[in-house]
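With one protein chain held back, the other chains of the complex are shown just where they sit.
Think of it as A and B in the order they're written, each chain with its own count starting at 1.
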Amino acid sequence: MTQQHVNRRDFLKRTAASAAAVTLAAPAIAQNTDGRVVVVGGGFAGASCARALKRIDPKISVTLVEASHTFTACPFSNAVIAGLRDLKQQQFDYKKLEGPINVTFEPATRVDTDARTVIIGDAARLPYDRLVLAPGIDIRWDGLPGYDEAAAARMPHAWRAGEQTLLLRKQLEAMDDGGLVVISAPANPFRCPPGPYERASLIAHYLKTRKPKSKLIILDAKDAFSKQGLFLAAWKELYPELIEWVPLSKGGRVTAVDPKSNTLTTEFGSHKAAVANVIPPQKAARIAEAAGVADKTGWCPIDPVTFESKLAPNIHVIGDACIAGGMPKSAFAGNSQAKGCAAALAKLLNGEKPDEPKLINTCYSLVSPDYGISVAGVYTPVNGQWTDVKGAGGVSPAKAPRSDRALEANFANGWFKTITEEAFG
Amino acid sequence: MRPNHCLAALVILCASATSASAIDVAPAGAAACSGCHPASRAVETPFTRLTGRPAAEIVTAMQEFRGGQRPATVMDRIAKGFSDDEIKAIATWYARQKD
Partner (left out) sequence: MAAARALINVPPKARRGEVIGIKSLISHEMETGFRPNATGQLIPRNIIKEFVCTYNGVEVFRAEFFPAVSANPFVSFTTRATESGTITMTWTGDNGFHASESVAITVE
């Protein structure tokens, strides 16, 4: 019953959309295209979506709007912080995309949903039949008392890779042996759920090898985290006495920071750090709010089959910015969603009904350079929400030989090469 | 809107109902594989390429991963999320893809 109702509604919506397309998209038809898609954001989700669209239906005109000429990838940036990797290995450009895809290096500032136009830079207007927003995250600068953009220059978040990544690395390199490193981890949801704990692991690896008298404390606003059992067991094995995890129920939630004294305050105490890495609360990046597709949580509710916003028609939101139910905010999930969204868009623009999709996520974390662990999931829409397929997915086995951990570390490296090739060429 | 547009729209809708599609969209789950299994030959990774691989090989591998007969790190967990029909559709699609 419900299913029929949805189908009918979708049918009506599509009929209306194609009628509108005929009147509005006349130039597109004249140029013999299947429609115009503008993708905002050239990260894992946006770049993958733009390329997937062209692969599936070369007749769709695709424009990618991205403010920066260089993309700096977050996955593996924890290895840069720990001195195991160069930032250059994280950086990609859009040269392989240009040609089939129109790439515009301007920030998208506004969306005129009625005129179906993206405003880029100061005034230039880009018309679309379908808009894909893959803007990633912004820091909530009002989310943690004391933590503003100036504070981030002293207490880096390093949660958007680039200068911040290098700043945290430099601070660790400059720290005396015996220093206290404090990581503040936010409450859910946030980009890369296992990220703070991989970071703690790789920083611990650096400290163990270079500054063994040092200590690392994770102040956490949660009582549970991704791959927790595996991380805790690995820390005990690799970094005994080095990492201390303070969960919410033990007073771990950071309530304020003071960049002048490099101090983090919790409900029950304060910690003066030699190096403080504050991972603050986050939200969908600004353009999502400007387009009216972010709800009061700061993230974007979507229809799981098409990724179309529940708040504005013809705008599809993918990657970290969207609310994808059981799917985490990860590069793999963003890439997976990008291809799902591209398939749905190609169908919609060809007047067809999108297929019922199924997506996968796999997230690798490195506990040390040769010790990898993973979490995987298979997802399908249930009651309008991306939901874990029962019996599938889960984390690496708790008891596994070190050779398996080494194999997973190797797979993690392989995954990075594959996914960046798929997104950026 | 001119009448012939309506006719065109109807023709497209009928075509989709009989699953003859103008575009080749990967079956459910298939597109996600290329997050690890590279489509391009240029990538040096330890992962098996699926593009152009015989369908029967992919089906056997997935079924053995799912049943636990084939050693795995992550594919056992992923394969459990797919039915026989879904595996077959994915395998057939990848077998058909060309470099």
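In this section, contacts are C-beta pairs under 8 Å (C-beta built on N, C-alpha and C of every residue); 3 or more make two chains touch, one makes a residue touch a chain.
Computed from a predicted model, the values in this text were never measured in an experiment.
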(Q) Just to confirm, in the complete assembly, which displayed chains does the hidden chain contact? (A) A
Q: Among A:Asp86, A:Asp142, A:Glu173 or A:Glu267, single out the residue that touches the unshown chain.
A: A:Glu267
**Q.** Hidden partner chain, touching residue among A:Asp223, A:Glu237 or A:Glu356
**A.** A:Asp223
Q) If the hidden chain were put back, which of A:Thr209, A:Ser249 or A:Thr297 would touch it? A) A:Ser249
Q) Where does chain A touch the missing chain, residue by residue? A) 223, 248-251, 267-269
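Just so we're on the same page, only the chains that are shown with their structure count from here on.
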(Q) Residue numbers of chain B touching chain A in their complex, please. (A) 1, 5, 9, 12-13, 16, 21-29, 31-40, 42-47, 73-74, 77-82, 86
(Q) Show me the residue ranges of chain A that touch chain B in the complex, using the header's touch definition. (A) 15, 18-19, 22-23, 52, 56-57, 332, 335-336, 339-340, 343, 346-347, 350-353, 355-360, 362, 374, 376-378, 380, 389, 391-394, 396, 404, 407-408, 410-411, 413-415, 417-419, 421-422
